[in-house]
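A quick write-up on the structure given underneath.
Of the protein chains in this complex, all but one are displayed in their positions.
Labels run A and B following the written order; every chain starts at residue 1.
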Amino acid sequence: MSHSNPRTTPVRRKVLAGGLALTLAVSLAACGRSSDSSSNDTNNGTSSGKSGELSAAPGFDPATKTITLGVLTPTSTTAKLISDPLTAGNKAFYDQLNAEGGIDGKYKVKLEVKDNKYGSGDNTATATAYGQMKGNVAAFQQVLGTDPVHSILSDLKDDDIIAGPATLDAEWYQEPNLMPIMSPYQVEVANGLWYYVNKMDGKGKKVCTLTSDDGYGNAGLNGVKFAADKLGIDLTDTQKFKTALTGGSYDAQVQSLQQSKCDAVFLTSLPSDTLGIFNAAISKKFEPMWIGTSPTWINLLAAGDVGKYSAAHYVVAAEGPEWGDTSIPGMVKMLDAVKKYAPKTEPNFYFAFGYLQATAMSQILTKAVKDGDLSREGIMNAMNSVGKLTFDGAVEDQKYGAPDDREPGRQTTIFKVTPDTVTTNGGLTLYAKDAMNFTSDVAKAVPLTN
Amino acid sequence: MSALADMVLNGAGAGAVWALVGLGFVIIYKSTGVINFAQGGLMLVGAYVAYNMHVTWGWPFWLSVPGAVIVGALVGMLLEFLVLRHMIGKPPFSQLMVTLGLLFVLQEICANIWGLDQLDLDSPWGNDTVSILGAPIRVDGLWTIALAAVLVTAFFVFFRYSRIGLSMRATALDFEAAAAQGINPRTVYQASWAIAGAVAALAAVMAAAAPNSLTPALQLSALIAFPAIILGGLDSPGGAIVGGLVIGIGNNIAARYFGDWMPWLGQSFAGVFPYVIMIAVLLVRPYGLFGTKEVRRI
Partner (left out) sequence: MTTLATAPEGASRLSSRSRARGLGTRAAAQLRAFPSLWSRIGLAVLALLVIAAPFQLTDDWLQVLSVCGCFAIAAIGLNLLSGYTGQVSLGHAFFLAVGGYVAANIGDKAGLPFVVWILAAAAIGAAIGALIGPFALRLQGNYLAIVTIALLFLSEYLFNKWTNITGGGGNLSVDVPISIGPIDFADLGSVGFDSRWQGVFWLIWILVALAALLARNLVRSRAGRAMQAVRDRDLAAEVIGVSMFRYKLGAFAVSSAFAAVGGAMYLGVVQRNISVSSISGIQGFVLSITFVAIIIAGGMGSVWGSIVGALIVQGLPQALATQPDLLPFVGDGKAITLTSFNNLLFGVLIVVFLLFEPQGIAALWRRLKVRVTAWPSRP
């Protein structure tokens, strides 16, 4: 402010203005904001509560005995294809649990969903939604998208909140504030390769890869590379593509794989790319065995001409039983939840994941309730000391705790595509009896770094 | 040989989509001097309307496409009537930004009507191919190339001989002089937006012709077409075609062979290859290969 014409700028005025500002600031500051960061008045965490009753904490209201969990997931972008069934799976689990009384038979769970716009250009959406929700939730049941999870990792650490990532990146297992479950992508492809070689008559055949040129694609590529090395296989052709937002051309990659005469191609892609890749392969009459990671799949791949192609030339390496397999207690329980609370749900892989994810979180909350502490520290401690997460046979139980005490899932199920059964099992049928939740030495050894 | 034919001809098929998109840009730019970012939004409208007519209402495909083209033209005229007409004489950058604003509006309108799912336009071609030089060439790609050829010829004739086409060129050259000659600039603007909307619908149908490829992301192909348009020159229909084909073929060649020739570049270089070509061309010829150099006055 020092450059103005001195005749028109008496120093006195500046002092006056500055003084005014300071006085007002101090007097305003004296009022103070509420003691915590939240607009919710139940989160002081100070009231000691009656004996046997848990103290109030962010996202936990002892008066109504309700625990609120956050869900940060896209509700307005094309990623809805995945997020809608996933969130429905979360919800169905808690509706079922609440009907039985809730966590530890006493505390109901409520989900609060906010759009994180994953897949749109809005980079601030997840962090902003997180900021608006954090005062009102005990933990985050679901955060969808690798980038969105990264964008709130530091905040989670600052605030001592735990969150369930809805992607299978192996790196999540190293994060103290995340609650990843099931087998990472590297395990899916390592088991997939082992199964192809030993059970799908793949000995001596040419194995190739087609992976997206990003962190997800590289996880798949590294998994295959490791497993191939261990199993003594030379990868014939490793092709990469840049995720095309417009169903772009995959001609070059598919042609290269075709000219390399690949018998099996390990595919790490998102559904929109899978559709485009199969279109290119169909038009070139390239018919290897595509072995895809779980997110390559979408129900659309079982429809129309693409469905015929998928049925003959594509298997999915995922985890868990076939939809509707009533020999598995976990599946019976989930089908019951579907019938009662989500009757419109069509069989869907992502719904099952959402249900299992909620299963895991409920076990951590149960531990926290038993320990008598539903504060954020309490929930964190509960996760670190839970010891084991169980899934009633749907997927293998996991040794669980702080990052050093966790054991990532190492099992995989190989599904084939059956367009005729879309209404009964979502179009994914067990490849063979021995294809469910199996593991292999090579998958047990695969390094889980991206 | 058949491998190279595959890359070149299928690349040309993909490039022809960009050429069609580019024609839509060129017609607006040529007559109004505006870069129309709303072109992607017009594409969405066209493709979804075609979907609605063909799949939802069960009209035959050959009837749905002209239907979508007509609706596209009407939407183009509506935008001109509601917004662009009032921007005449404003700085070019303001006009460009208005079209960007319209892109967001159109995109949300489509999302609210047709949702965000991946849809199947159910084109008659599916994944069909014919064999040329021993290579399987996509039929939808060949149709796109043919359409682009027909359209660019039509454009040429239109701008050369039709009264309105000549008016467009005159208006673009000198707005006031054209108006003084009795040309009604409103008619010119209206016509160019109608044509742009129609071409956008056509481009969109071809871009979404492969099974399951109608998504809201379709509008981005207008953005991805920029290197092609700039390469040819913003005001040259022929340039749009050449630019589209060069980029389409170049893309495929880069993705197929660059990884082998120059492993240090990596295969993902193909994704940025169009932009590299574009910048290189612009540094040599700042108005594109076939664009008109502007005469600038003090």
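As a working rule, a residue touches a chain if its C-beta (ideal position, glycine included) is under 8 Å from a C-beta of that chain, and two chains touch if they have at least 3 such contacts.
None of these values were measured; they are calculated from a predicted model.
Participant: Out of all the chains shown, which come into contact with the hidden one?
Facilitator: A, B
Participant: Can you say which of A:Ser154, A:Asn198 or A:Gln259 touches the chain missing from this structure?
Facilitator: Only one listed residue reaches the unshown chain, and that is A:Ser154.
Participant: Which of B:Ala5, B:Ala111 or B:Ile132 sits in contact with the chain that's absent?
Facilitator: Result: among the candidates, B:Ala111 touches the missing chain.
Participant: Out of B:Asn10, B:Ser64 or B:Ser268, which is the one that touches the chain we can't see?
Facilitator: In the complete complex, the chain left out is touched by residue B:Ser268.
Participant: With the missing chain put back, which residues of subunit B would touch it? List them for me.
Facilitator: The list for subunit B reads 29, 35, 83, 86-87, 90-94, 96-98, 100-105, 107-109, 111-112, 220, 223, 226-227, 230, 234, 266, 268-269, 271-272, 275-276, 278-279, 282-283, 286-288, 294, 296-298.
Participant: Can you list where subunit A touches the absent chain?
Facilitator: 1, 3-5, 7-8, 13-14, 17-18, 20-22, 24-25, 28-29, 31-39, 75-76, 113, 115, 117, 120-125, 127-128, 131-132, 134-135, 146-147, 150-151, 153-155, 158, 213-215, 218, 245, 450
As a convention for this text, only the chains that are shown with their structure count from here on.
Participant: Just the number, please: Cα centre separation of subunit A and subunit B in whole Å.
Facilitator: It comes to 37 Å between the two C-alpha centres.
Participant: Help me check something: in the complex, which residues belonging to subunit A touch subunit B?
Facilitator: Contact set of subunit A toward subunit B: 76-78, 80-81, 213, 239-242, 245-249, 251-253, 255-256, 259, 271-272, 275-276, 279, 282-285, 298, 300, 303-306.
Participant: Hey, which residues of subunit B end up touching subunit A in the complex?
Facilitator: For subunit B paired with subunit A, touching residues are 3, 6-7, 10-11, 14, 111, 116-118, 120, 126-129, 136, 138, 207-208, 210-213, 215-218, 220-221, 224, 248, 251-256, 266-268, 270-271.
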